[in-house]
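Removed: one protein chain of the complex. Kept in place: all other protein chains.
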Amino acid sequence: MNATIELERPLIAADNTRDTPRKPGGVSQDIIAIEHLRVEYPTRERGQPTKPAVKDLTLSVHPGEVFGFLGPNGAGKTTTMNVLLGFTHATGGNACLFGTSVREPISRQRIGYLPELTYYYKFLTAEELLRFYARLFHIPRTEADRRIDQVLQLVELDHARRRPIKTYSKGMQQRVGLAQALINNPELLMLDEPTSGLDPIGRMKVREIIQRLHNEGKTVFFSSHELGEVETVCDRVAILHRGELKAEGRVRDLVAQHQCNLEQVFLRVVGYQP
Amino acid sequence: MNEIFAVAGVVIKELYRRKDFYVLFILTVLICLVMASVNFFNDSHIVRYLKEICLLLIWICSLAIAITTTARQIPAERENRTLFPLLAKPLSRTRLLLGKFLGCWLACGLMLLCFYLFFGALAASREHHWPLLNYLQAALLHWVMLAVVIAFTLLGSLVFTAPSSNITISFASVAFILLLARHLNKVALQLPEPRRSILYGLYYCIPHLELFDVRDLIIHDWPPIAWTVCGVAALYALAYASALLIGACLIFHRKAIN
Partner (left out) sequence: MRSTKLPLLILAALLVLCFGLAAWLDLWFQTWQGNRAQSADVLSVLMGDSRRIFANHFFVKADAYFHSGYYPTVFDNREAFQTPHMAEDSGTVGGQNHGDETGFLGQPRDWIDAFSRQFFPARHTHLDEGGASGDLGDSSQVREIMPWLRLSAELNPNDIRTYTVTAYWLRERMGKVAEAEQFLRDGLRENPDSYEIMYELGRVYSENKHDLARARNLWEAALRQWQKQEAPKPDPDKFLFIEIASHLALLEEMQGNFAQALAYMALWKSRSLSPDEVQKRIDYVRHKMASPAPAGPSPQTPSQAP
C-alpha cells in the first residue's frame, strides 16, 4: 500500500459527512464504486508478461460531487473510464455504476459521456443525432423533443440543428458532444478532457455547465490535465500514476496538507523531480 | 427492440445519404437503356437479353452495396470514434450488432425495391405484361439471400482488421458459392477419398446462395416456384444468417474496442 494513500486515510475517515456506509455484501451506494480493479493488456512479444494498465484500484465517487480524475499520460485514467463505460473488460476486481455492475448495459442508463475526441455521424444533423440517442435511452417522443430543444439551447446550437454535422466547426462538434451527453438528463456525467482544444470562452462555458449540474445535485466525474480548472470546480480528486492510486481526497484537504497548490501536489505525488 | 430499430434507422439514413446507391442505380439504368436502344433485326419485342443484363447488373450492384455497406459499419464506427459515445449508452454490443444487421438488410431491401421496380418497368415496356408474382418472388428470394451475405460480412468485419480485406474475401466467397456451389457434389463424386469427403463436407457446410438466384426462371418466363418451397428456402437462409450473427456477437463481446 502506498504511503501517500496511508496519509490520506485519516483525512477521508474524518470526513464523516461524506462517507457512505457500505451495504451488507459489499455493495456501495456510491455513484461509482471501484474495488481492486485490475486491467492488464497482453503484450505482442512472446514470453513477456501482460502489461498492467491499472493495478488494484479502489475508488468511489459520492452522489452530488464533482470528482476530478487526474494523472500523467499513461497513468490509467482512460483505461479506468473505459472499464466504467464497458469498452474494456477488467482483468480483475469490480466496478459498479449506481450499484449495478458495469458489465450490464443498464448501468449506463443514467450516465452521460463526453469523449475527448468528439466525432459523430457526419451525415446526421444535430437534431437527428440527439433523437437517435434519445431513442437509445427509451425517452418518449414528446419528452425527447423537449429535451432536444433544451440541450440545443444550452449548448447554443439551436440555429444549426438541421445542418449536417459535417458542416460544423470543431467547437460546434464539441458542443454537439456535450448536448448528446446531456440528452438523458444524466445523474452522472463522465467527461474525458472536456476542455481539451477549446478556446477560453469555450472552457468557461464548460465550467459553467459543470457548475450548473453540480448545483442541480448531479455528479460529475471527469479527467483533465487542466489542474487550474480542476482546483476551481472539483470537490474531490484522485491522482493516478502508472496504474496505481497515489492520492485521493478533497482538493482543499490535499492543498492544506501539502501547503501548495494542486499542481505542485500533483507533481509531488507522481514523483516529478525538476 | 427499440434500440435495434434506432441503430437500423441510422444505417438506412447513411445509405440514402451516401452516393453509392444513386451512382450504381443510374449506371444500371443507363446501361440498360443503351442496350435497349440497340436494334436487332428490326424486332422491338426482343426482351430476354435485356432482362438478363438488367438482372445481372442488379445482382452485381446489390452485392456491391450490401458488402461494402456492411463491411464498413463496425470498422468505420471504431475509426471515426463514434462507437464510444454509442456504447456509452445503455446499448449492449449484441443489440448494436443486430441493429447494424437489420439496418443493412432493410437498406438493401429498399434498394432492391428500386431496382426491381425499374426492372419491371423495363420488361413491361417490351413484353406488355407484368408477371408481378414472379418478380415479387425473385425480389424476396434475393433479399433473403442478402441476409446471409450481410451476416457473413458483418462477421468478417469483426475478424479482419482491414475493411478492404473483408470486402475482398466476402466478394470472393459469395462469387464462389454462386458460381460453383451447385456443382461441388458432382466434382466430389469424381474424386478419390479423402478429397471426396472433404469436398462433400464443404458442399454441405456452405450456405447455398445459388438457390436464391432465380434469374433464369424470370428471364425465360417460367412459372413461379411454389410458395412453400420459397418459405423453406427463406428459413434455410435465415438459419444461416442467425448462425453467422451468433458467431459475430460472440466475437464482438470478447473484442476490446478501445
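Each chain gets a letter, A and B, in the order it is written, and its residues are counted from 1.
We adopt the following convention: a contact is a pair of C-beta atoms (placed from the backbone, for glycine too) under 8 Å apart; a residue touches a chain by one contact, two chains touch by 3 or more.
This structure is a prediction, so every number in the text was calculated from the model and none was measured.
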Output for the hidden chain's shown neighbours is B
Touching residue (missing chain; options B:Ala64, B:Ile169 or B:Val187):
B:Val187
Which candidate, B:Cys32, B:Val47 or B:Ala248, sits in contact with the chain we can't see?
B:Val47
Hidden partner interface residues of subunit B, rising order
38, 40-43, 45-49, 182-183, 185-187, 189, 203-204, 208, 210-214, 216-217, 219-223, 225-226, 229, 232-233
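What we mean here is this: only the chains that are shown with their structure count from here on.
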Roughly how far is subunit A from subunit B, going centre to centre by Cα mean, in whole Å?
42
In the complex, go through subunit A and note every residue touching subunit B.
78-79, 82, 85-89, 105-109, 111, 113-115, 117, 119-124, 128, 132-133, 135-138, 177, 180-181, 190
Complex contact set, residues of subunit B against subunit A
2-3, 5-6, 9-10, 13-14, 17-18, 80-82, 84-92, 95, 256-258
